[in-house]
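The complex appears here minus one protein chain, its other protein chains still in place.
As written, the chain order gives the labels A and B, with residue 1 at the start of each chain.
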């Protein structure tokens, strides 16, 4: 499939500069793009790659236009417009409607006739798969779950119990939604399991990464607002609430009953303590531990900077000695 | 199912105050409980919710009794007694005995006739599933494994090889027990894999979280004592030994051959180095790195506190400068 550069600009509603008739049939990095491919410059650190770039055209900020000799799509947000352009060339075949004969579906589950149910899938009692949804191979859906319209469980996803997923959600392999939260009480020297009876609610347009876990609520639900984006290997405890448009990078962990605002950015490996609240538009840097509520938008951090180990050891010894210093 | 409040108090062996005849048919949070539901106050920070609470009754510490106007179950440990009360209303249907026709069972595996084997399960040579055990959909059990009486692998659990699970254990989806430990030796510029031949032994009443991994021992076994509770996304290396009643929150990692005592509490994201020992009744705070043995009970920490990023940057620069300070 090929498109004229001018047509791409028109579809995206952005400006262009140069030969509008160039034929583009896909996207690529600056380093690897050929004459029929569209590249992009979003991060100025890659500006030097423009010199030898063989792309047919480049999505670029007007301020950088002078660094690129060829045709250009001009954008105030080159990464986003490149993403929109790339989507025009996405040729992934839609999964066909229908149910693989190896799938095991409960009698009282409801599967829309336009949904795709892959090989070796199980779907439990009273669960519902809506129109256009795709349940990839090896997924296990328990009881009382909903997979909304046009949502996709890629493969080997578990929805354990009472998980309700909105529309156009993508869940990557190995993710586990609706497992019991970690609720324990000590009684006479042994742990008692606190029954976990709540559900999980995932808003429209969310994306859940591979091997990420979102526990069901203890009594009420665990809730993700719309357009929340979770990377891989994340742990979301029971009764957590995450506001719309918040994004979390890989390996973050959020303890039970924490409430995170909208439009937050949580970098990789960060930890968020239980029962705290984080305001809207908070950024947390990588591997930071958030131990108390954050009331104001802004960027927050913990940890120490990277050092050669022999220097770090001396700083670390002196960190211990800070314990002896008077607070004056 | 409904129970009189007075009957609940009697079953739990705790005191009550108010109308013993109230009918209770379930549990809920203070915020959402209705007149036929039982709430609880365990964390004083939620005391204010008692004012507008519509619960039929509340489990509460005698010292907090004055803050709640309605009927109460009086408890020195409200969270535990609430958990015990909630269990009285747990209506999850037991999985029926029998084997799904899609399950693939080795000829010399032994499955008790009262066990439940779900769809798309594999069970390998010489493995044994004991009475009342539940093997949920998509589980893969390898060779020489045992799943003890009334234990439950929820779904998509892997027991790789030589994993012996005790009675009443719950293993959540995506958990992997008995994969090879990370044993490598460098030889002539290449890694040699050190054969991993040991097993995993899980004591009675343990709970293993979603996507948690427990590696098989290299030569001897990796061992969890009874009533050990592991949250999600935890990594337990080969030959680790964890004492009875220890609990670990999500995303902890324990390196090979570490030995952790009984009744320890390891908070989320903590790391424990290999070949060290931790005494009984040690608490480790969130995201702490334990690099040496801990001989005394108590609470241990590492890391730095949360700060606004601009302030943190200055502290971080000065942490690096501590490297130059004399030890005086």
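Please note the rule applied: a residue touches a chain if its C-beta (ideal position, glycine included) is under 8 Å from a C-beta of that chain, and two chains touch if they have at least 3 such contacts.
Since this is a predicted model, take the numbers as computed values, not measurements.
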Identify the residue among B:61, B:84 or B:120 that touches the chain left out of the display. B:120
Which one, B:81, B:130, B:215 or B:231, makes contact with the chain that was left out? B:215
Which residue, A:36, A:86, A:110 or A:186, contacts the hidden chain when the whole complex is considered? A:86
Where the complex has a chain not shown, which of A:6, A:98 or A:173 is the residue touching it? A:173
Touch residues of chain B, complete complex, unshown partner: 102, 104, 120, 122, 138, 140, 142, 156, 158, 160, 174, 176, 179-180, 182-187, 189-195, 197, 211, 213, 215, 219-220, 233, 235, 237, 251, 253, 255, 271, 273, 275, 283, 285, 287-292, 294, 298-305, 307, 311-312, 314-315, 317-319, 321
Write the list of chain A residues that the hidden chain touches. 27-29, 31-32, 43, 45, 77, 79-84, 86-87, 89-90, 100, 102, 118-120, 136-138, 154-156, 170, 172-174, 205, 207, 209-211, 227, 229, 231-233, 245, 247, 249-251, 268-269, 286-287, 303-310, 312-313, 316-317, 319-325, 327
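Just so we're on the same page, only the chains that are shown with their structure count from here on.
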Return the distance between the CA-based centres of chain A and chain B, expressed in whole Å. 26
